[in-house]
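A protein chain is absent from this complex, but the other protein chains hold their places.
Each chain carries a letter (A, B and C) given by its place in the written order, and its residues are counted from 1.
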């Protein structure tokens, strides 16, 4: 209809993030001026029935209960993976084997070893890969990065970041994949967000010293059950970090942070300025730079058309972006990279680096030592 | 594909709001579980060419340079009107004459007389009508309304509201339809938002006393022109208001509010509690209710699944909604009303009531007298 | 002791504000480098006994139950009046007759006529007068004034101010002098603060249109009483105002503002910038001025040594001032004016102008008309 080249999309998983991906692919064409148009080809879910129903709801041409068919289908150019974390590796490896580009939800995998296998397979295949660290797509984060890169706050000296939520604060939230010792815990689940943010803004992390704590020592074995089983993963991890550029700081991952719903936040002190942000007010960036004596202070910058790609969503300032819009930006950048044959960002290699840091923190929390990277 | 009954959508106008409507119609099906599915049939724009291009971009089947063809087309069930305000009346009247439902951007028209003609035509036709006062769709506003209706803040005593932006703060912003004495001015342009909000939350307004001021007495006749012409409309209007329920307060419409991008805000004091809100932090509602001595204060409630229909966008709290999501909610409610054959809200009658208040304020600002409604 | 000339202070009233005055006179010498030193000579209170006890506690040399003795005493140079409002006029007139300087709590009197008599008597006597509009003494307000006077926000176009507290929000707060029809009501009690602030920052007010409302129609006749009597004064007054410089705006006085303890706040929009302030965060001033595209926003300026006379209290920023410190500044400026023989500010004339505006608003609220000044 538009005369644009279409790109076939195959989506694995129809849960929260699957729906979020589908919505982004449906919306992106009307908002971004892309050289290609996504065609929603196949949706794979746990069963044939659920896949067909979701395909109809979300606007895919076909549904299937077998993701192997999806990744092998010639109509599919990009495989979007929103399946449970433990399934990422087999799906991704097979998609790569069929020459597909892969768009995978975070965390890329449950261990650094697995993430490395996926990364090496992707690099061997020369495949486009993108991992869904959607918070990096925020125009306010892009602004923060520009301010840092332009030297506006001088040399970055200190980073204080956290990702704090409260979804496991209640000791009666039952066990689930989240509390599985293989790949679970607060650090693995949400720590990766603040680690990816730290790397995005400041670059490599060289060393970590971490401390993890299990606040609730047992949880129900299943929803509503009276039977409880011990918890072996962390509810909260605090870590010291050393960056390659000399900056130091702390990171926190906390899923038992009472009162907090999305405090992915940081304060960066540079030698000539500072930046502060919280995802709880995702359309604002606080920036301090020197000025006339008595007139300085943190300036609350609100998102607007001066902060690309905000203008794609609205030509006027003051009309805030929401979480789902970040996913639309992610998909727009994925499609642009696909059309241009360029590298994706953050790609599997970057996600592997994040995973390595998670692993290093986990080791440090166990042995009480600083751990290099 | 989904087996759902489809509803044909005809969109008039492909500017900012037109794209916003198109995006909402494209997204709504994947987010809301609606009994009907919108089919994007025809897009009308100023020229055949621009219409076809926009239709392709936005996913409509056809484009046309003649809105008369659109409103007459049997494939169209709902006509969405995002054309310039001065064109609303002819388009809407003809759409109603063809038995269409009408979804019209605000302001419904440029005068109360015109709005009344449209309202009476719609009521005579028994047509479904919805006017795009999208800010009312915010789950936080729904929460505010619930709190008030449940009596949680007692009897509402005082309302202090404004809609303040800065898009005309620069005296070199040129003349446009916005400064046309027939229907222009800050009060008409954005005052309607805070008036509709006040009515939504507190009910009818009985009387007003207003004062208008033109801050910049002249503006360029066109973009970049050195020639300036006098401005005859208000840059800012302040008004006293009396509500039918006995509450009193002030309203402000200000498009020269330096520093403000979207301060559609209010504070409501009831006899037992208070509510405060600003669209600048649209995912937060501040609520004060009595409590233990020394432990009270405004509580900052963040939007989440407990605030319908937030859960349609995300099953977890902390993932904020954005402006475009409000339009999706509006479209979802429009389609639900269409499917159920129920009344729309806010309908033409409500928009007419808002327009009457704008007119009354304009008269009061001229004669300096309280004006009843 | 210090070799400085001493100034004899006589204080009438030992309630909340009396103690606040005494504390300020005791502290000022150690904080400000003044040419004179206050000597706390006589304290007058309702009875001989209460006066003597208070004198001992607050460090005065003598106590008396008869304010007439105080104002006539040659040891007294400045009479500080914190007695009930209805007693201000006789005390002040007699103090002036004895050639004293007068430092009087606000409101100067309960009617404009009375305030005028006091003003004319003071001017005839050539006396130094200061009225306790302490909120004007805040270094952040001084900064606001400087920013405006220097033209940094361009021409002031709009003022939106209020003084909102909750101390009468409960309908069981009994009658008192506050609800006395002669001089009582929210507008008279706290409206004067925001009116004085508006005048301080923007200059004369030319016209007002006001609306008053009694939210609680009856109150207990005395504390704990079951008997209730009607309330004849306003709980809340909203007003439109026109300034002499062409700016327009609104003022609100509200003592039934649930959730608010000290929202003496304003937002001023100029043609090139904006200022916002609330006494609830008295050590902060929000300022917006134009800047690089995408980098502007309200800057939160915190009080510090760059904002005189903050440095008198602390040589480092970040150590906030409190309410009582404002009174110390007021007393320092009073003593400096006394030593230099200069005019006080705000003096009786200024307080009379504020009272005239209160009166004009009260008339307007009754007859529904704009009232000139």
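Observations on the structure shown:
The criterion applied here is as follows: a residue touches a chain if its C-beta (ideal position, glycine included) is under 8 Å from a C-beta of that chain, and two chains touch if they have at least 3 such contacts.
Only a predicted model underlies this, so the values are computations on that prediction, with no experimental measurement involved.
Note that the absent chain touches A, B, C when the full complex is taken as a whole.
Note that of A:157, A:262 or A:351, the residue touching the chain absent from this view is A:157.
One of A:21, A:100 or A:238 touches the chain omitted from the figure, and that residue is A:238.
Residue in contact with the omitted chain (choice from C:279, C:296, C:355 or C:371): C:279. Seen from chain A, the chain kept out of the figure touches residues 153-154, 157-158, 160, 162, 164, 169, 171, 209-211, 213, 215-216, 235-236, 238-240, 242, 246, 248-250, 252, 254, 256-260, 269-274, 276, 288, 296-298, 368-370. Contacts to the hidden chain, counted on chain C, fall at residues 1-3, 16, 19-20, 22-23, 26-27, 29-31, 33, 56-59, 61, 165, 167, 260-262, 279-283, 302, 304, 313-325.
Although one chain is not shown, part of chain B still touches it, namely residues 143, 287, 293-302, 304, 306-307.
The rule we apply is simple: only the chains that are shown with their structure count from here on.
Listed by label, the chains touching chain A and chain B alike are C. Centre-to-centre separation of chain A and chain B, using mean CA positions: 34 Å. Mean C-alpha position of chain B lies 42 Å from that of chain C.
Across the assembly, chain B contributes 260 as residues in contact with two or more other chains.
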